[in-house]
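The complex is shown incomplete by one protein chain, all other protein chains being positioned as in the whole.
As written, the chains take the letters A and B, and residue 1 is the first residue of each chain.
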Amino acid sequence: MSVLDVRDLTIQYLTEQGDALLAVEGVSFSLEQGRSLGLVGESGCGKTTVMLSLLRLLPEAGRITRGQILFNGQDLLQISEREMRAIRWNGISMVFQGAMNALNPVRTVESQIIEAIQHPDMKINSQQAVLRAGELLELVGIPAKRGKQYPHQFSGGMKQRAVIAMALACNPSVLIADEPTTALDVMIQAQIIELLETLQKELNLALVIVTHDLGVVAEMCDEVLVMYGGTLAEYANSDTIFNDPRHPYTQRLLRAFPDIAEPGSELASIPGSPPRLDDLPPGCRFQPRCQFGEEQPICVQQRPDSIEIAPGHRTACHLIAELER
Amino acid sequence: MSNQAILQIKTLYKHFPVAHTVKDRLARRPHQVVHAVDGVSFDVARGEILALVGESGSGKTTVGMNILGLQVPTRGQILFDGHNIADWAKGRLRPDGSPEDLGKLSRRRQIMALHRRAQMVFQDPYESLNPRQRIFDIVAEPLEIHGLVSNREEKQARVRAALEDSGLVPADHFWNRYPDELSGGQRQRVVIAGALVLEPELLIADEPVSMLDVSIRAEILTLLQNLRLAHGITILYTTHDLATAGYFTDRMAVMYLGRIVEIGPTIEVLKAPCHPYTQALVSVAPVPNPRKRRKRMILQGEVPNPIQVPPGCRFHPRCPLAEERCKQSDPPFVEVTQNHKAACLLL
Partner (left out) sequence: MDQFKKIWQTFISKPMAVVGALMLLVVLIMALFAPWLAPYDPQEHIDVSISDILAPPDAEHLLGRDDAGKDVLSSLIFGARVSLIVGFVSSFFSMFIGTTVGLAAGYYGGRVSNVLMRFTDFLMVIPDLPLMLVIISVWGRGLWKIILVISILYWTYTARLVRSQVLSIKERQFVLRARALGASNFRIIIRHILPQVLPLIIAQAVLDISSSIIAESTLSFLGLGDPMLVSWGMMLNFAFERAVSRMAWWFLLPPGFAIVWVSLAIILIGNALEEIVNPRLKTHHLFNPRNMVSLLMGKPPLVEPEPTPEVGT
């Protein structure tokens, strides 16, 4: 059974003027223990909103209006805030984007990890907590004795490792990492990718990587969910997405991404820019930028549903059948 | 090649002093310096696109700042079209009988003359535009600074041309807006337009796409490539991203800790890297295809502190192939093939 099963998730944001903006619409995916999912999309496509909703940490203006989030079969949208608190960090944990820069500068790294360990639901005394903090640091490749240091004595890569250690403090079964490699140097990026891969195998984690970097997804994810303008564009295993993409957006995104294995190859950018939430096109959200949907009335008028075109391969495009020919 | 070179960097050094505190003085610690750029030499031919690749702290941005006279080099020469910028920046006059005799101008005029011909595009399009200026004023400002236009029509025409050359069409649609009304990609185009309006010969693009979304990156890179085609602009592209460099540059120089470790034609460097550092960088660059996953050669630790540069080959503490001799002698450049050089003792 999947550890995480998201069905038809729809999220709205209320603006100050009282309008409801559709931030995420009809997103579904599932994830099994020990597998990794890459959630890919450009900024503003709703990927971070989806992740925050899994933890029920949406900003106040956000409302989940439809759908289910099943964690081990239990719908997280039906339980109380108290029960939810027991699942955050213990069941589902998250490495926030930029969290490495949000470590408290005046407390040692160890004490901040201990704070994460002493979750209200974890009965643990302080001696055990210190041991556990050391264990966690070693797990992410930092010598335990460096826990006594302050964040400014850590390099960027080590801070990111420390933040990952904090996320693992309560043995979660699902780990969400939001842009874990952004703003890191190439070599440090590789070290973090390697670390996440190792952790995933050793701890049998279900891993969700939220990123805009297709390369990182190709390197480490089993499944990929491509989002565009708050909707699911394409969802399949990694090999299919990268070698047999069907949705026009996925195809063009891949062509816009430089491949170091083939230097000098042509890059084709996608003209235009992603839709703004307050100005969503009435039909398919990608239609204004899509070379196929330009004059198709159905693309302009009607929103495509995501359909399963092969086992485990879903995509939302009106023209999918025609494009295949 | 060298007579067509628009830019020649000769053993450039840029050291920054580290603040010497009273505590240091009491402990009789010597004055320390950050070796940001530590003996870098390369040429850029007119119309060429050269990638300067390196991690943060490699000194690639410092090289760009020195070329534009925004920092004063510690030692070495920077020849821009034959004129030594390093001297100008120090305020030293050096007359030489070239047609446009820059040498006889005052320091301020020299720097102005340089900035008319060499411009820069910055990394962060959200930070490099004054939030209180309209797009028109941002792009027109260089023209005003250099006194290049005499009337409003001429100014409008040049701003329009620069904006439209940078892909903001129609220009009128954009120029009354403020930067925060534009997307990241559009802002970066405004920055490019602001440089283009001076019709520069050299453009230093400092990580111009690293803050942008993937689908926008290709557009900006293609735009830069087209500038070369349309206006023959020479581009020095500094980046940490080998993949984008591989897409549109002619040659590539890889920097590590203030030095160039390998330089050669881009495709050759990426396909057959010679220096172990380049090999590692190439191996860890994510490939957007799970079928092409490669063995990653991950270097342990991080780039050392540029205050205490390791002796011998500065890469040896992290080099998986390091031998005893690497700790002693500083490797010279070895020509691997024509135009492809690397600084490694093991070659």
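By our rule, a residue touches a chain if its C-beta (ideal position, glycine included) is under 8 Å from a C-beta of that chain, and two chains touch if they have at least 3 such contacts.
Since the structure is predicted, the reported quantities are computational estimates derived from the model, not experimental observations.
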Per the definition of touch given earlier, which of B:A86, B:L129 or B:V261 contacts the omitted chain?
-> B:L129
If the hidden chain were put back, which of A:E16, A:E60 or A:E324 would touch it?
-> A:E60
Residue of B:G194, B:P208, B:G246 or B:P331 touching the missing chain in the full complex = B:G194
Chain B residues touching the chain left out here are 68, 70, 108, 111-112, 115-116, 119-120, 122-124, 127-133, 141-142, 145-146, 178, 191, 194, 198
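As a working rule, only the chains that are shown with their structure count from here on.
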Starting from the mean Cα coordinates of chain A and chain B, work out the distance between those two points in Å.
-> 33
Within their complex, chain B touches chain A through residues 55-56, 183-186, 213-219, 221-222, 240-244, 246-248, 266-267, 270-271, 280-282, 284-293, 296, 298-299, 302-303
Chain A contacts chain B in the complex at 42-43, 155-157, 185-191, 193-194, 212-219, 238-239, 242-243, 252-254, 256-261, 263-265, 267-271, 273-274
